[in-house]
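This part shows chain A:
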Amino acid sequence: MDYHLNFFFALHDFDKLLDGLVVTLKLTVLANTMGLSLGFVVALLMMSPVRVLRWTATAFVEFFRCTPALIQIVWFFYCVPMLFDVFLDAITMGVLALGLNLTAFNAEAYRAAIQAIPRAHLDASVALGLGWRVRIWHVVFPQALRMAVPVLITNAIGCFQQSALVALVAVSDLMYQAKTLSTQTYRPIETFTVVALIYLAISFPVSQLVTYFERRNSRQLGG
Partner candidate 1 sequence: MSDESFLRITGLHKSFARGAVRVFTGLDLDMSRQDRLVIIGPSGGGKSTLLRCVMGLDPIDAGEIRIDGNPYISAGAKHQKNRIDRAVQRQVGMVFQHYTLFPHLTVIGNLILAPVTSRGEAKVGATQRAMALLERFGLAEKARAYPAQLSGGQKQRVAIARALMLEPRLLMFDEVTSALDPELVVEVEHMMVELADQGMPMMVVTHDMWFAKNIATRVAFCAGGVILEQGEPREFFSNPKLSRTRDFIVNVLRAA
Partner candidate 2 sequence: MTYHFSFGFLLDYWSALLTGLRTTLELTLICVFLGVMLGFVVSLMRTSESRLLYAIGSVYVELFRGTPVLIQIFWIFFCLPLVLHIEVGNLPSAIIALSLYMSAISSETFRASMKAISRDQHDACVALGLAPLPKITHVVFPQTILRAIPTLLSNTVSLFKESSLVSAVGMSDLLYVGQNIATRTYHPVEILTTVALIYFVIAFPLTRAVTIIEQRLLRKIDA
């Protein structure tokens, strides 16, 4: 093989990859903050008795779920500045694009969890004379949350991996650093393999967390 694998260079430029990783993590965490909170709100809107709210929320969710994330990101980065004459920095735009995408998926997860709550629980709380506010806070929310947790975590991992797409619009995340490094050093194999392993090293343990929660769920619910 006339291509000599040399992983040691990676150690030399590792700090650049780490910088990229920091950006990636920042994007993921901020997007998740948005996605977890806004997602719940949108889920409630999707089930609102007011038709306009319901339709708008559902249209939002369906649109973000049925179009490629890449086009959402590209659209955000190229069209929003032109349309609204705003110039946000790259990270903010990345967070918004990833965040809105995540909101849509999380809203769907919350909605499914809420609707999966057995009717019997809601009937019982009505029979006990609990007001609707108490009902939502003490009965709906905790159960919906517990059921939704595995999906929410899975979506968070998905967001973490999808953040790599912002490299294509020149945001200096981990993927971007990988691309730059591989062209600079003419060592795509080592660079991309190491970066893939970094993504894996973070995604895999978190996905094991999902399995743990799923098992706990089925046990607690008397699986």
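As a working rule, a residue touches a chain if its C-beta (ideal position, glycine included) is under 8 Å from a C-beta of that chain, and two chains touch if they have at least 3 such contacts; residues count from 1.
The candidates came about this way: all candidates are chains of the complex that A comes from, given by their letters.
If you're wondering where the values come from, they're calculated on a predicted model, not measured in any experiment.
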Which of 1 or 2 touches chain A - same complex, any copy: 2
Sites on chain A touched by candidate 2 in the complex: 1, 3, 62-63, 65-72, 74-75, 78-79, 82-85, 157, 161-165, 167-168, 175, 178-179, 182, 188-189, 192-193, 195-196, 199-200, 203-204, 207
